[in-house]
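A single protein chain has been removed from this complex, and every other one stays in its place.
A and B are the chain letters, set down in written order, and residue numbers restart from 1 in every chain.
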Amino acid sequence: MSFTLAELAQRVGARPVGDAACVIEGVATLTGALPGTITFLTNPRYRKHLQDSKASAVILKEDDLPFCATNALVAANPHLAYAQVAALFAPLPDAVPGVHPSAVVADTARIDPSASIGAHCVIGADCVIGAAAIIGPGCILEHGVSIGSATRLVANVTIYFGCRIGQRSLIHAGAVIGSDGFGFAHDRGAWIKVPQLGAVVLGDDVEVGANTSIDRGAVEDTVIEDGVKLDNQIQVAHNVRIGAHTAMAGCVGVAGSAVIGKHCAIGGGAGILGHLEIVDGVTVTAMSLVTKSLKEPGVYSSGTPLERSEQWHKNTVRFKQLDEMARRLRLLEKELDELKKKG
Amino acid sequence: MSFTLAELAQRVGARPVGDAACVIEGVATLTGALPGTITFLTNPRYRKHLQDSKASAVILKEDDLPFCATNALVAANPHLAYAQVAALFAPLPDAVPGVHPSAVVADTARIDPSASIGAHCVIGADCVIGAAAIIGPGCILEHGVSIGSATRLVANVTIYFGCRIGQRSLIHAGAVIGSDGFGFAHDRGAWIKVPQLGAVVLGDDVEVGANTSIDRGAVEDTVIEDGVKLDNQIQVAHNVRIGAHTAMAGCVGVAGSAVIGKHCAIGGGAGILGHLEIVDGVTVTAMSLVTKSLKEPGVYSSGTPLERSEQWHKNTVRFKQLDEMARRLRLLEKELDELKKKG
Partner (left out) sequence: MSFTLAELAQRVGARPVGDAACVIEGVATLTGALPGTITFLTNPRYRKHLQDSKASAVILKEDDLPFCATNALVAANPHLAYAQVAALFAPLPDAVPGVHPSAVVADTARIDPSASIGAHCVIGADCVIGAAAIIGPGCILEHGVSIGSATRLVANVTIYFGCRIGQRSLIHAGAVIGSDGFGFAHDRGAWIKVPQLGAVVLGDDVEVGANTSIDRGAVEDTVIEDGVKLDNQIQVAHNVRIGAHTAMAGCVGVAGSAVIGKHCAIGGGAGILGHLEIVDGVTVTAMSLVTKSLKEPGVYSSGTPLERSEQWHKNTVRFKQLDEMARRLRLLEKELDELKKKG
């Protein structure tokens, strides 16, 4: 696969500078590039590498052009232009239209002829699989699942009964969608299961990372809106709603009935308690715990800074005395005040 | 599926109030209910919604009855009564008795005729599958695994050799039970594997969440007692013991040889270090880290509160000065004392 710089420019709506006929056969990093590849620059901090890069072309902003020693594609949003160029070089999924002979498909499932059902899949009764959808090998869909067109489940994905997945979504291996929410009634010391009768509704253009789990709602549905991006190892509990275009990094945990706004960014390992609301446009930094509703956009954090353990231990012991310290400080202030009045 | 209110009352041992002949066809939330559904109220905070609910009946406590505008089921424990009612409306699992032709079952496996072995399962030598057990599609059992009666493995579950699962347990998709504990001996800078020869023993009425992992013991077994409920994405290390009816929310990590009591509640994302003991009746709040044995029941926490990152950053810098601040505070107290003595 190869393209001239001019062809790439046309496809991504960028301006070619230099030898527009130069042939590009792949993408590379700025410092690791070889001739024949195209790379990109978004952060001016790395401008210094422009001189030494062996890439045949660099995607960059107008401002960075003077520093570029080779051919360029000038773009308003170089990262986006790079994403579009890289997509041209990405290999196609291991999939062909049709149902693999080893798949087990219920008679009542409706599968678009352009869809691909991989080896060892299990497709339950009344499932509906859209056009050009790819259900990768080892995926299991219980009854009544619907998969929108051009959505791909990579491999070993499990989707429980009744869940609806939108179009152009991508669900990575090991993800589980629609497992029971964690709902139990207390009965004389034991936990009695509360049946989880809602489903999961996942919008269009959603990405779900490897080994991520999204629980079905208790009564109503758990909802993941359009364009949401969930990284690996995330846990989304029952009745949660995640607003459109919100992104969550790996290992985040969201407790039941939390409602998260649109365009939020949740850092890796963060936790969000249940039954609270987060407005649009909130950023939560890594490993912070959200314990109450956030009613204004902005950046929020919790936690303490990393230190040498020896020093940390001394400070951490003091944390347990913090309330007492605050009282002593207040007392000192009073006493000093009195002393000053006297004196 | 439908029941009269009188039928439901009889099944769950509650008292019908109003039109006992009214027909209930499903469950709903208080605010989302439509006619023909039954809902429930447990928290008096939501009493205000009783007037507007379109539900045909509400399960509630005697105290809340005067505020109810429609039919009711009066129960001592409305949450429990709701769980029992909802179970009547829950769809049955996608399973039929017998072994699916695509399953691979060892000759020496003993499978009860009423059990269901799903598509693409692999059942190893000497496994024993109890009556009415459901081994969902894509599940893999190594040799010598036993599954108690009426236990269900939903899909894509892996159980390693020799693990024993009790009765009426429910293991969600992607769960792994019996993987090797993380045990290595140090040998001149490299790690040499210590074979993990124990198993996992899981009691009756246990629930294991999606993508949760429970490691086998190094020599003796990892033990999950009866009635334990584990949410999704939990990690239980080797030789851990979790006492009966303890519940853990998502993303908890329990390190090796921790012994956790009965009736504990471990919040989401909490961590429990190894080789420690937690007595019965302990609650640990979300994302707290248990670093030493807890010898008395109660509620325990660690961590700092969420703040605007700007403010948090200022406080977090001071955390590193906390020990120094405590010393300066002590010094001030001394100096003020001397000053007061003088003055």
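Brief remarks follow.
Here is the rule we go by: a contact is a pair of C-beta atoms (placed from the backbone, for glycine too) under 8 Å apart; a residue touches a chain by one contact, two chains touch by 3 or more.
From a predicted model like this one, the values you see are computed outputs, not experimental measurements.
Although one chain is not drawn, the whole complex shows that of A:32, A:98 or A:298 it is A:32 that touches it.
The chain not shown here is touched by just one of A:19, A:126 or A:207, and that residue is A:207.
Contacts to the hidden chain, counted on chain A, fall at residues 27-29, 32, 77, 79-80, 82-84, 86-87, 89-91, 94, 100, 102, 118-120, 136-138, 154-156, 170, 172-174, 205, 207, 209-211, 227, 229, 231-233, 245, 247, 249-251, 263, 268-269, 286-287, 303-310, 312-313, 316-317, 319-323, 325-326, 329, 332-333, 336, 339-340, 343.
Of the residues in chain B, those that touch the hidden partner chain are 102, 104, 120, 122, 124-125, 138, 140, 142-143, 156, 158, 160-161, 174, 176, 179-180, 182, 184-187, 189-195, 197, 211-213, 215, 219-220, 233-235, 237, 251, 253, 255, 269, 271, 273, 283-285, 287-292, 298-305, 307, 311, 314-315, 317-319, 321-322, 325, 328-329, 332, 335-336, 339, 342-343.
We adopt the following convention: only the chains that are shown with their structure count from here on.
Annotation: 25 Å between the Cα-based centres of chain A and chain B.
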